[in-house]
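For this depiction, one protein chain was excluded, whereas all remaining protein chains were kept in their positions.
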Amino acid sequence: MKYVDEFRDRDKAAALLHAIEAVTEEIRPAKALQIMEVCGGHTHAIFRYGIEAMLPDAVELVHGPGCPVCVLPMGRVDDCVAIATQPGVILVTFGDAMRVPGSQGSLMQAKANGADIRMVYSPTDALAIARNNPEREVVFFGLGFETTMPSTALTVLEAERDGISNFSVFCNHITIVPTLKTILDSPDLRIDGFVGPGHVSMVIGSAPYEFIARQYRKPLVISGFEPLDLLQSVWMVLRQIADGRAEIENQYARVVASGGNAAAQRAIDAVYEPREHFEWRGLGSIDHSGVRFREAYARFDAERRFVVPGVRVTDPAACQCGEVLKGALKPQQCRVFGTDCTPETPMGALMVSSEGACAAYYRYAAKTV
Amino acid sequence: MKTVTLSHGGGGKAMKDLIDVVFVSVFDNPLLAPLDDQARVPLASLAQYGDRLAFTTDSFVVDPLEFPGGDIGKLAVCGTINDLAVGGAIPLYLSCAAIIEEGLPFDLLERMARSMALAARDAGVDIVTGDTKVVQRGACDKLFLTTTGIGVIRGDVVLGAQYARPGDVVLVNGVLGDHGAAILAARGDLALDAPIDSDCAALHGLVETLLVAAPNTRFMRDATRGGVATVLNEIAHAAQCGIELSETAVPLREPVKAFCEILGLDPLYLANEGRLVAVVPPDEAARALAAMRGHPLGLGACRIGQIVERRPGLVVMHTVLGGDRIVDMLVGDQLPRIC
Partner (left out) sequence: MCLGIPAQIVCIDDADRMLATAEVGGVRRQVNIICIVDDHHPPESCVGDWVLLHVGFAMSRIDAAEAEATLGVLTELGEMAP
C-alpha cells in the first residue's frame, strides 16, 4: 500500500533505532526521559509494532489523553443511551463508542435491549440513513478531536443545504490545546517532550502548539502514524533535547501543512462555538475544551431536540485514570490495573476503549516476561 | 410474491408441501427418501471407514443471508463438514434444521436449500434428515440453520491441541480474513465497495491430502469466528507452549489488507470459512506444504509460525518492523474504530 508500506521498512527502523540510541547517549539523562503522545492512533501504533520495547531504557513513552472515546464521561454516555432509547430514534455511531460503559450500561447493551443503534464509518452514512428513513429521528453520536470535527460539521452543512429535518448530532467533540495545557500545568508532570497528533494537526496546523515551546519550553514534533514516522519523531524530540532547543516541528509534512486545512477550519468555525467547559473522564472539567453547535444550528443539536438526563456521574473512587493520563503513573502502576479493571470489566476511561493506554498495555504488553 | 407463513410450520399439508418442494426434492438421497422421523444407517457401513464416530453440530445465523462467495446454505454445509474434517473424520451425513421467520420470500428459501444441496453434493455428503419450524415475524432474523454432522475417524488418526510441542510448525492453507471482510462489506452500512469474496469451502479433501503427506500432524482447526488468532491462543493454552508468528508470513489479499487498514481491524481476528490452521512436526512440514499447494483449496498454503517453549500460553507476533507484540484473545467482537 502506497505511502504506508514504505514507512514500515524494517531496515530503516533498525537504522532509526541506532540513531535514537546515539542521541540518547549524547543526552545521558539522569532519569529516564518521558515523551508523551496524545493520540489514540499513536498509542495503537506503538503497541501494534512493539515500539516501546525497542527503544532504549532511558526513553519512555507516556500515553496521554489522546483517545476521545476513553475520556467520554459516563454521564454523556448515559445521555446518549437516553436519546437512543426514545421511540423512533435511530442512533448512529462509530464502532469505538459502542462499548463505553455509562452508569446504566453501554450503547452495546442498549442495542441488546432493543434500541435501534447502528454503526457507520462516516457521518455522511448517518445522513444517508436519515434520508432513507424520513419518518424516524436519526441522531449521530459525534465524537473526536479536531480531526473529526470538520467531517461532522460538513455533514451538518450538507443536511442544512438539503433541508433534512430528521437529522441531529449529539456533539461530544473536544479540543486538544486546553487538554495539553492542563497536562503541562499539572504539578506532578514530568514530560520532557511531546509527539504531536498528526491528524488533529492536519486540520489545525502547527501554530496552536507554539505556546508549548515558548511558554513551557518543551519540544513537540507533529508525527505521522506509521512506525517509521513515530521513530523519526521520537528521534527529533530527543535531538531537540540534546541541542537544548524547544520548538514545534512537523515530521508529517507529507500530510500536515503548517497552516492546517482552511476548508476544514471554515466548516468548524461556521458550525461550532466553544463550550465554557467540558468534562473529561479521569481529568475532570477543562475550560473551553469542548464545542457545541452555534445557535444557527440549534435544530441539529440533539441536546436541544431531546431531553437528556445531563447528570454528572463520578468515576469510581478506585480509578486512577487521571494520574495515568497525565503521565504520573504507568498503567501497570494503577492499583486496580489487571485486577478489578480489565478489558472485560473496565472501570475507567483508559481500559474502556482498545486505544486506551491501559487496554493497549493489557492486550499487547502486560504479559511479557 | 410468495412468502413463508405460519401455516407452513403448522404440521399440516402446507408444511409437508414446503418440506417436499424446498428441501426433499433438492436434497434427494436414499437415506432421506423414506422421510421417517429418523435416518437409519447400518453401523457396519460406518465401521468400514474407521473406529470412531465423529459427531458435531453448528448453528448459522449470518447476516446478510447471501454474500459474495456464498450464502447461509453453503456455510451451513461447509462449516459442519469442516468441523468433522479437522478432527480427521471422513464426513458422511448431515442433518438440517431450519427456523424460518414468517414473511421470508419463498424463492429465497428455495435458493438456500439448493445451495445446501449443491454444497453437499460437491462434498460427497448426504443431508439425510431435518426439521422445519416457522416462527412469527421478529422471533428470528430471516433464517437460522443448524446442521449436525456425523463422520468416521480412521484408527491411526490421533489429533489434539495438547500434542503440539516446541519445534512444531504452524501452517495455514491460504490468505486470511476473506470471509469476515466479505460479510462486513456486504452488510452495506460501512459503504465500502470491496472486491472480496468469502472463502467458504469444504476442507475434507484437503485434510485427507494433508494427512497422507504428514501422518503425524498434531492438530487442525478451522479458523472461523475469532479468526486465526483465536485458534492459536486455544492451541497455546491447551499445549501450554508459546507460539511465535511472523507478520511478514501472514498471507493477506491486498483488498483485505486495505479494508482492515481503513476500518482499524486486525485481520488475524477476522473469520474464515475455508481456512484451517495445522500444527505439524518440523520434519513433515515441507511435505505437508507441498501436498496442500497441490490441492485447489491449498494453493496459497504457507507457514506462518512455530510452536516454542518460551512464554507458554502466549501467542507473540514478530512484527514487520522487527519488534514483538502479543496476539491476545479477543474480548467481544472486533469493531471498526476511528481512533
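Which chain is which? They are A and B, in the order written, and residues in each are numbered from 1.
Methods note: a contact is a pair of C-beta atoms (placed from the backbone, for glycine too) under 8 Å apart; a residue touches a chain by one contact, two chains touch by 3 or more.
Since the model is a prediction, treat every value here as computed from it, not as a measurement.
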item: Residue, one of A:Ile51, A:Cys67 or A:Ile117, that touches the chain absent here; value: A:Cys67
item: Among A:Phe47, A:Phe145 or A:Phe337, the residue in touch with the chain that has been omitted; value: A:Phe145
item: Among B:Ala191, B:Val212 or B:Ala290, the residue in touch with the chain that has been omitted; value: B:Ala191
item: Residue among A:Phe47, A:Tyr121, A:Phe141 or A:Phe337 touching the omitted chain; value: A:Tyr121
item: Residue of B:Asp36, B:Asp156 or B:Glu261 in touch with the missing chain, whole complex considered; value: B:Glu261
item: Where the unshown chain meets chain B, residue by residue; value: 191-195, 254-255, 257-259, 261-264, 337-339
item: Contact set of chain A toward the excluded chain (per top definition); value: 1-4, 6-7, 9, 11-12, 14-16, 18-19, 21-22, 39-42, 66-69, 94, 121-125, 143-145, 147-148, 150-151, 154, 158, 197-200, 202-203, 225, 228-229, 232, 235, 251, 253-257, 261-264, 267
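Just so we're on the same page, only the chains that are shown with their structure count from here on.
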item: Whole-Å gap separating chain A and chain B, where each centre is the average of the chain's CA atoms; value: 37
item: Interfacial residue positions of chain B with respect to chain A in the complex; value: 189-192, 254, 257-258, 261-264, 310-311, 314, 319-326, 328, 331-332, 335-339
item: Chain A residues touching chain B - in the complex, by the definition given at the top; value: 1, 4, 8, 10, 13-14, 40-41, 44, 47-51, 53-54, 67-69, 94-96, 98-99, 108, 118-122, 125, 128, 144, 148, 227, 343-344, 353-355, 363-365, 367-369
